[in-house]
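Only one protein chain is missing from this complex, and each of the others stays in its spot.
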Amino acid sequence: MLSQSAPKFSSTGTQATRIVGVLTIVVMTWVVISGLVFTPADVVQGESVRIMYVHVPSAWIAYLAFIVTAIASAFYIFAKRHSLGFDRVAGASAEVGVMFMVITLVTGSLWGRLTWGEFWQWDPRLTTTAFLLVTYIGYLAVRRLDGSIEQRARRSAVIALLAVLEIPLVHFSVVFWRSLHQRATILDPNGDVKMDGLMLFTLFSGVVGFTLVFVWLILHRQRTMLLSDLANQSGLDAAILARQNESVSN
Amino acid sequence: MKKTVKKTGRSRVASAVFIKDLRIEARSRVVTNQVLPFAGLIMVMFAFALDNDDVLQRVAGGLIWLATIFSLFIIVQRSFAIDTSDSALDSLRVAGIDLSAVFLGKSIALSLQLIALDVVLIAAAFLLYQVQVSVIGLVLLVTCVICATTGLGFVGTLYGGLTAGTNGRETLLPLLLLPVVAPVLIAATRATEAAFGSGGAAISEGWAWVGLLAIFAAVFGVGGSLAFGPLIDE
Amino acid sequence: MQDAGFIFASYIITVAAIVLFAVGTLRRAKSSAKVVEDQHKPWI
Partner (left out) sequence: MTVEKVLEFSDVVIVYDNFPAVAGATFSVNAGEIVLLQGANGAGKTTLLRACAGLLPIARGSANVLGCDLRLDRLAVRSRVGLLGHANGLFQDLTVLENMLFWSRLVGATRNDVDQAMDAMGLSGRLSETQVAKLSAGQRRRCALASLIVRRAQLWLLDEPHAGLDAQGRDELDRTLRAARDAGATVIFASHEIERASALATRSLVVASGTVKPA
């Protein structure tokens, strides 16, 4: 029902999210400064290795996000009580995952231009990543199809589980496809980076920082989804009442 | 009051749906009169665009499967348009029919139509692109076509069912299907190239790809029969 | 130097994408939090 008094709590933030948020800002600031200034240039790759501190963590977190989506979808489908909370986590995680995957592809192609001289190579890892991105863009499109909230949850959970089935198939076919025709040794961007302590630590902080970003975004996004579902619901209560009054007055 | 209709066997439902789909196709001839010319046109247009016999021989396999996948989108949408135009799909849902059997019936009908399409496309490749094939190559080619079309039939029906009756299905279907069928495109292309001996590929290379196609078909056959009901229901 | 431009670009794109996503989420949260009563917000 529409509230009589305006709700006092007008955000999705809590003590916990604020702590995560502050931590995120601290860690990310450190990653940016250390990645750009403190860490040394690579012997082979030169300065361009600095892109690694944002590229590699965002790729990892994108994959993490898609795994979270799959797990949450499985919980939604297989748990006795089909709890919509799992669906919201799955959706929020996929959205964040798509964002990180776009970051990964953009930073990766910038890095590729510097090291290989080309923005794009038909390397198995790149190709799989591109297919994966399109798959999850499709997943998000399925979430926007019209229908009830339960319908959305069920459809998207099925699609998420099918997408997980598809990841190994796409990956192996692409790896197999390339390996038959050319050796992919020079294409491996991480193979020839010699890491010293600070570089490793910065990369590690990058992973931590991006994970914090992920957690913070998921918490807020998932609550925002709940709010907008509830907002529809509260409109519904008013609508039921209005419709009943309508029938009485007739 | 309590006399309930006895549940019909899955194979019976599947075969009824299969016969129904093929009979409608035999009568309306949409695949033969529209999709087939469309796919043939793709092959001819590529011949114009590439205009080089050596290149055409090399890429013949890829073109066949690209044309197949484009035709798949049309056939899938047509197949579900038949079921949704007079709400027959709703009637099936109301009647409590085993939807996984509907899935199987529709997939197999779809695969058969794709096989017929591929036979014509491969014949076109022989005529237009001057590809050669040995007897062993032909065995490989036939196996590849069967495995690939089975897999395409399963995924096509699965995602076609999901998008049937929704807004924007014409664009959503390719968006969902393209990344999923990527392995089929790659594997079937490589196997066909091996069968044709394009670019010096050996026939033995092709069988590994056919194996991948078989795995793909199995995964989506099982996944599809489980998922199809929940997807189109509600 | 071309390298520097590319490196800065990749950092800026990363940070900008994250900030935009975060700001968008918070703004949507604020607008829909106004219509929902506090008792329905389990995180309070």
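Note that the chains take the letters A, B and C in the order they are written out, and that residue 1 is the start of every chain.
Here is the rule we use: contacts are C-beta pairs under 8 Å (C-beta built on N, C-alpha and C of every residue); 3 or more make two chains touch, one makes a residue touch a chain.
Just so you know, these numbers come straight off a predicted model, no measurement behind them.
The chain not shown here makes contact, within the complete complex, with A, B. The omitted chain makes contact with just one of the residues A:V43, A:A79, A:L198 or A:I240: A:I240.
Across the entire complex, the residue among B:N52, B:S91, B:Q130 or B:T171 in touch with the chain not shown is B:S91. Within the complete assembly, residues 146, 148, 150, 232, 235-236, 239-240, 243-244, 246-247, 250 of chain A touch the chain that is not shown.
Counting over the whole complex, chain B has residues 1, 3-8, 12-13, 15-16, 19-20, 23-24, 27-28, 82, 85-88, 90-97, 233-234 touching the chain that is not drawn.
As a convention for this text, only the chains that are shown with their structure count from here on.
More inter-chain C-beta contacts link the pair A-C than the other of A-B and A-C.
Chain B and chain C, compared by their mean Cα positions, are separated by 42 Å.
Mean C-alpha positions place chain A and chain B at a centre distance of 32 Å. Inter-chain spacing, taken between the CA centroids of chain A and chain C, is 13 Å. Counting partner chains per residue, chain A has no residue touching two or more of them. Across the complex, chain C is touched by residues 1-3, 6-14, 28, 32, 35-36, 46-48, 50-51, 54-55, 58, 95-96, 99, 102-103, 106-107, 110-111, 113-114, 213, 216-217, 220-221, 223-224, 226-228, 230-231, 234-235 of chain A.
By the touch criterion given at the top, residues 158, 162, 166-167, 172, 175-176, 178-180, 182-183, 186-187, 190, 205, 208-209, 212, 215-216, 219-220, 223, 227, 230-231, 234 of chain B touch chain A in their complex. Chain contact summary for the complex, chain A toward chain B: residues 131-132, 134-135, 137-138, 141-142, 145-148, 150-151, 154-155, 158-159, 161-162, 165-166, 169-170, 172-174, 176-177, 180.
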